[in-house]
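The full complex has more chains than appear here; those shown keep their coordinates.
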């Protein structure tokens, strides 16, 4: 499968969302098979006033978005998330994160993506798997 | 199992988090077996500039938080999320949402919670299940 959107088109689609602008999500990299988002750390991502790690909801969010866009860049259709499964491996501190998504299967009605979140040191923070509705009827 | 924290203590813990304050999460209800959060709609929750529904990452976030607090109110220990599984059932429009969590199992090292997100009309928007690390060693 080939990417049918340019880097600029994907970038624009990503920022074309109030919640993504809150997150400050940026396209870090894209190939025919993968897409990587960058999340630059913000204080509002912190889970608690007395802790220094990023909230699991933020990690779930970038996992969902990365899976969505790795499909969007080849299908050029919106593919709503049906099912999202996340494993939290390590706390993310006050640091930038990357979410790299790859396509597991492009199906007629449902497609699957795998997502890995790493920090600047390349340590795995979380992994996710999403099912997206790619029904084009 | 009994709730060991007062309604006020739980409320304070919820707002004691930069990300929860962004979300504006409030405690709506609590019993010995359940806990319900209220999410009041904000424009920054919207998924895209040309759509009117709430981002799946917001739904994942309130599911994660509700599961966390239904365990916290009986255990009074922080229980980091290990695994989160979400099914998206219906788009949430510009509306307030409720996330009701119940305990499936309290385990020595791992506990499980079920979470249902509904809108003001009582329609199910999403369901989630979380595993939390309740290792007290």
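Should a chain be cited, it is by its letter among A and B, assigned in written order, with residues numbered from 1 in that chain.
The working rule: a residue touches a chain if its C-beta (ideal position, glycine included) is under 8 Å from a C-beta of that chain, and two chains touch if they have at least 3 such contacts.
Bear in mind the structure is a predicted one, so any value in this text is a computation, not a measurement.
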* Asked: What number of copies does the complete complex in this structure file have, with 2 given?
  -> 4
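The rule is simple: only the chains that are shown with their structure count from here on.
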* To do: Between chain A and chain B, tell me the centre distance in angstrom, where each centre is the average of that chain's C-alpha atoms.
  => 21
* Structure fact -> The residues of chain A that touch chain B in their complex are 16-19, 21-23, 43-50, 55-58, 60-62, 64-65, 80-88, 91
